[in-house]
Structures are given as C-alpha cells and as structure tokens.
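For this view, one protein chain was removed and the others were kept in their places.
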Amino acid sequence: MKNNSRRGFMGKAFGAVAGVGAVASLYAMKRSWDPLPSVKAAGFTTLDMSQYKENELVVEKWRGKPIFVLKQSKEMLDTEDKNMSEITGKSTGTMDKKRLIKIGDDHFLVCVGLCTHLGCIPGYRPDKKNFLCACHGGMYDDTGMVTKSPPPRGLDIPPFKIDGMKLVLGESSPEYEQMLKDGITLKV
Amino acid sequence: MKELFILAVVTVFTLVTYYLVEPFAHSHMHAHHESEKFAYKDLPALTKTGNVARGKDLVMGAGACAGCHGIKVAGMPAPMDAVTAAQAYGVNPPDLSNAGAVFDPKFLAALIKNPTHALMLENKFNAKTGKTFPMPQFYGAGGDIDQEIADMVAYLQSIAVPKDKLTANVAFETACGRCHAIHYEYNLDGKLHAPWTQIGEKPKFKHKQDELAFETKVLDYQDSLTKYLGKLPPDLSMYIRSRGEHFLSTFVEDPDNYLKGTAMPRVGVDAVAAEKVIEHLADVGDSKRHIREEVGKNVMIYIIIFAIFAILWKKEVWRDLH
Partner (left out) sequence: MAHFTKATSMHDWLNQRLGIDTLNRVLATEYWIPKNINFLWAMGMILAITFGMLLISGIFLLMYYQPNVNLAFDSVNYTIMQEVGYGWLWRHVHGVAASVVFLIIYIHMFTGIYYGSYKKGREMIWISGMLLFVAFSAEAFSGYMLPWGQMSYWAGMVITNLFSMGGLHMDGLVEWIRGDYVPAQAYLNRFFMLHVLLIPLAIIGLIGLHFGALRIPHVNNQDGEEVDFDVEAKKYLAGDKANSKVIRFMNDFLAKDMMVVGIFLILFFYLVFYHYDFAMDPVNFDPANGLKTPTHIYPEWYFLWSYEILRPFSTNVGLIAFAFAQVIFFALPFLDRSPNAVPASRRGLFKIWFWAMLIDMIILTAMGKVPPIEPFGTIGFYAALTFFGLWIALPFITMFEKKV
C-alpha cells in the first residue's frame, strides 16, 4: 500500500528536474542580495594630502567607514624613533615607519577609525598623542599601534594608492601589498 | 480528445480577449506611422560635390558659423557657455564637431539654406508670429550658393568621427542632448557614465556648494529652454520602455507625425544615427535587455524539459488508474 504513494522512476526524475530549477533560482536570489554596482563604484575616495596639518586628526569617509588621517610632526616621528630604538636596542634611525604612508616628505597615519576590538570609534588626544577607545579602554599610539588591550591589533589600514600628492582609498598598490605581507594590517 | 477540445475552447476565448484588449484596442488609440527610413523626401537632393578645403574657409569665414557654434575638434571652443548662449538664443547652439556624422547631408544643406524649413518650424517662426529663428539663413558668399553649401557639408563630414566609430551616447548628445536630459547613469564599454543634463554630464562633486552651483546652472538653462519652447522637453531616461523603438524612430523622423505643431523640430538625423540614438535610450532605460534575452532562452529550454518530465511522470502515475 505504501508503495502506491511512493514515487516511481519518472517521479524521481521529475523531482530532480524541478530541483535543478529551484537551485538555479537560488542563484538569482543570491545575486539580488549582492551590493549594487553603484555601491561598488562608490568604493573609492580620493584625498588631497596637502590639506592636512600636523598632529591634527581629520576624519574622512570611505565606504561608509570613518578614516583617520593624522599627519605626523617632527616631534612625533622623533618619539617614535626613540621608542623603537628602545625596543630594538638599536640607535636612532631605525624608526619603524611601516605603519605610516610617505607622501612627498611627509608621513601620514591613514587608517580605518574603528577599534579592532568591537568597532567603536576611538578618540584622539592631541596632548597625549594617542587614541583612547571609550567603549572598553583600548589604546593606540599615534601610528595606530595598539598599546593597551583589549584590541587584538593596531588600527586597520585601508587599501591605498599614492598618486602624487593625492591618495586614492579603495585601490591597492605595491606599497599596500607590502604592508599586508609584513602583517602590518589585515585586509580591509 | 474531449480535453483537447476543452483546451481549444479556452485558448480561443483567451486569444480573442487578448486580441480585443491589445492589438485591436491599441489600433484605435494611436495612429500608426510607417517609417520613411529617414529619406527626407521633401528636401532637395545634393547635386554638387563638396570641397573640404573651401568648405573650411566658408565655415570659419563667410558662413559665419563660428560666431555662434563651437567646433571643438577644430580647436574652436563655443563663443559662449551653454547657459549664456541659451539666455541669448533660447537654446545652446550645438557644437559642430560631429554634426557631419549624425545629421543627414541633405538635411544639413537644407538647414544652412533655410533653417526653419529644414527644422519644420515655419509655423512658429514667420512674419505673422513676428518671431525670428535664432539661426539666420545663409544667402551665399558670392559664388554658386549650392556649391558653397555642399563645400560646408563636406567640411563638416570630414571633421566628424567616421560613421562606424559614432558611439550611441555621442549620437544622443549631438542630436538630442541640448534639450533632453537623462537622469540615469549608464554603462558603456564597462564604464559607468554620469547622468546627462542639457549642459553636459553631471560631474561628481565633493562639496555641496559646487553641486548646487552646477544644478543652478542647469535650472537657468532649463528656464531659457522652457521660455523658448513653451515647455521643458521631457527627461528621456525611460522612453525606450514608455514609447518603444518604433514610436521613437518615427517620431524623431517627423515629430508632426504624432504631435501636430509641437515645439520639437525635425532633428534631421540619418538612419544610422537614429538607430544609435535609440540604442543609447535602450542602454539607459533597458540596459538588461541582452541578459534578459540570454536568460530567457535558457529558462525556455529548461521549462520545456520540465514540462516533458511532468508529462512523463503523469503517464507513469496514471498507468494504473485507467
């Protein structure tokens, strides 16, 4: 009796054909959830790097996220140099500028302004020259390097391309690829 | 057999209803116009062969074209910016760089000789209405006027992009773009193009002030245009779907076909350029038409297989039931 309601060969074959159609329509549904081309096309932001002042944090916007731009002063670079020589035990001149982007003669910190812990926006304190995240107390120095947990790593750096005095965010370049290779930042 | 008869009855009633509400009803709503394939039969044929070099002298000199028109490809910018020109003439005189590629040579010749006649605007600009068309007639530079006009047309054709290189968007911009906007972005050769305004592509602005300044310019231009034409020509973004290819083609060929006494002039494009203009409208308003046909084909093949398997399944299940 049970056999009567069970599907024969053609029933199974028909079910398989219908299944193929269902899977194909799932593909169309998946594509409908994709970001729109206009969203993708808007994924580039060009910054004019000549407009920034030393030790003054400017927040730009790229792909809807805040981007910190901090031009380093001579003093900041020197401190950085000193700190690094203390850590590495080598004399000055070995400053680790790997987190900074050099444009012309200037060095910039350009990073995503979201705490790598849970995504709050850390505040910059120009007097102390560091970032403090109010949510859970994470701290970063003026190159975006983490100095106090809980953040697991320094502030992420967006893909960038140097174009004269301009910086294009959203487009990769050999300099950025090098940063990824050196483990300075995760891919954003 | 009985089922097939029932199916035939249902099909006949469905098709009759379809025929009555679609082809029949629509034939009573809109007059149908056949295209004359952009022959412009009312305009005289060109009898002379033009000389490019003499044409150049005429266009730049005695023809006085450059007094109002820019010719960018020849290194001549427009004498006024679009907004100022529209305030002076009602509409911005077109740049002539690609006129030779877009407009029919017969039409160009007729236009130079008697603009309102070629544009079919005689009922608007005449002694009775007291209005004069901004573009003056060319009365000749002293020689054989038909030869001179043929020379100018030859020159315009020589500087324009070759016919086969004329792109859809350039055809649209040259033929329609000074009166009609298209506020949709569109893809051409993999590049996303900005929306079109009557004064050109709308650039991307970082500062609100710059954007507002641009929009103000567009509005100023549109104001002049509205004053000149009586109403602002419509945005053409969705015209490929709202009007369809046939209407667009026969309308562009002769606007009087559908709208008696419309402010829209006869545009004078040749058949190739008309096709390009319509292609551009399709690129903007029906950009997924290619993928629709592609997917359509696959879905039709699939659904026929689906139906065959459904029939076979039914036969299997019903074998025991009879």
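Which chain is which? They are A and B, in the order written, and residues in each are numbered from 1.
We take it that a contact is a pair of C-beta atoms (placed from the backbone, for glycine too) under 8 Å apart; a residue touches a chain by one contact, two chains touch by 3 or more.
Because the structure is a prediction, the values reported are computed rather than measured.
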- request: Taking the complete complex into account, tell me which visible chains touch the one left out.
  value: A, B
Contact with the hidden chain (one of B:Ala25, B:Ala39 or B:Ala194): B:Ala25
Query: From the list B:Val73, B:Ala213 or B:Val295, which touches the chain that is not on show?
result: B:Val295
Query: Where does chain B touch the missing chain, residue by residue?
result: 2-3, 6-7, 10, 13-14, 16-18, 20-22, 24-25, 28-29, 183-184, 237-238, 241-244, 285-288, 291-293, 295-296, 299-300, 303-304, 306-311, 313-314, 316-318, 320-322
- request: Please give every residue of chain A in contact with the chain that is not shown.
  value: 1, 4-5, 7, 11, 14, 28-29, 31-34, 36-38
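Simple rule for what comes next: only the chains that are shown with their structure count from here on.
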Intercentroid distance (Cα basis), chain B paired with chain A, Å: 46
- prompt: Along chain A, where are the residues that touch chain B in the complex?
  reply: 8-11, 13-14, 17-18, 20-21, 24, 37-38, 41
Field: chain A partner contacts - residues on chain B that touch it in the complex
entry: 185, 192, 302-303, 305-306, 309-310, 312-313, 315-317
